[in-house]
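The structure appears right after this line, and notes come after that.
We show some of the complex, not the whole, and keep each chain where it was.
Labels run A and B following the written order; every chain starts at residue 1.
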């Protein structure tokens, strides 16, 4: 498994095989390091910031990702035409497809990520389990894959209830069934197999213990090609809806220094089990008794990496690039200090008052919050259209404070400042969460948003003011319409027209 | 000029008077208003209380954003309001409610059929779009008059899916 040595060398021009905020994030890191950037874009993204901010940009096809961002040959063709000597996959799209990493290496390109072999192993739940178990990493108790229905039924009592039936090839909750009583197991296995067959073309399932009141805690790791692997503390990612993370924090309310060190060392062991190089994330479930179990390893940059950056002071994307260039890690483990607290809210185009229905449309206005302790990573702009082609994330709003309380209060302030028009956003959801007693006390698990949090008890307080503002606009419109008849009387100032309404009324 | 303005289900009687005076449901306020050129940003000082609002007109309604929250507002002048009242009220239309597709996507499931009774908030359609399964729910109590699509169909934004009436 020594493809790494091929995969490391100085490069000066990087192709970003992605779009949106993460492409912008990578371009910023490259420009800070003096690396030239090559963007790719689909029809929908001609005016996207990643196209405008990159040094070069190439069109790669129609808007659907399967015809553009997912077409390996097109990306390699652009790399060749542009003279790029490295590729950063971002997250999503091809980031965890070992064939893409391999194709880059075969084309003589540095792939900013781990070896294809590491991606392949960690991308297969069963292989990943086997690899990390061999390295002494605790995993959620469960069965091997490939068992028959009869073998699964026989294995269930050892695992105990509740348990989960999970698809070996699964993801996003598909082919997954919780089972609380042995009598329901046979049906659940059959249902999960059907769903997995339909979704992934592979009906293989396995059983896993279902952890109750568990938190999703993940460890950020960094590894260079000289065998140095360090962890950058944990992230708390329990606030999810339908397996989509909504709010992430660093550090976690429930992880103390001792637990952090133990989880960190286990995460490093997991990474080393596949000779991991570059940035990666080891996800764990943490139960009420502070037992933690390996869930999976994400072999790429994570959406929520900024909270770790703010608390550790380490620029993870710059470190990725340095490591891919064959450098050693800049930090030893003992140099990593956690200071302060960071929270990230994912701002999505969806309606929190209507079952989080995605909201499409053109963003007509966008004013980002700014000032102390506020960071916004975004790939949209006024005029940007939220299309069904890509995900609905508008931006990541990240706030830092000396303490968790300060970070929460700052996040409230920033959410109030953030102004987006044209599509509905989940900003009120985040505001409601920041006001929530249980969130403030850190009392939540992965089921909190879906099962114990509701927007219905949110009180909106500015009906009167909204009525006034809309009435003034309507009044102005009707005045303007009537003045078209007598254009000589028309107000020439763009600024003062509304303060004139009282005169119009006399 | 008098207006009847509705936000959610709250009605406000708003009268604009000379000298920066405004009367809302009988209460007097002093109001100073400025708008930023072309951006839709309004700055209101209501008895010196400062409120920043973004206002856009869309589908004959006004969308007003204040402190992160979006409000849907209907504004009618007094005459239009009276006419509407005479016709049986603004929001309580006696006609059918229509569920339209909020975005392009694929119909995963149709959970109702013609003639079926539905309650407000009941799931009607599951639509896959933007990599997500989205539940479309009934906006009112009633009876399904017509289902226009079936599972597996691709739909465009704004396409009529189900009508619900009395």
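Everything below uses one rule, namely that contacts are C-beta pairs under 8 Å (C-beta built on N, C-alpha and C of every residue); 3 or more make two chains touch, one makes a residue touch a chain.
Computed from a prediction, not measured in an experiment: that's the story for all the values here.
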Whole-complex copy numbers (one chain of each kind is displayed here): A x2, B x2
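The rule is simple: only the chains that are shown with their structure count from here on.
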Computed distance of Cα centres, chain B from chain A, in Å: 31
Touching residues on chain A, where the partner in the complex is chain B: 172, 242, 355, 357-360, 364-365, 388, 390-392, 415-416, 418-422, 424, 427-428, 431, 460, 462-475, 477-478, 494-499, 501-503, 505-506
Touching residues (chain side chain B, partner chain A) in the complex: 1, 3, 5-8, 10, 12, 14, 16-22, 24, 31-35, 37-42, 44, 46, 51, 53-57, 62-71, 73, 75, 77, 102-105, 129-132, 134-137, 157
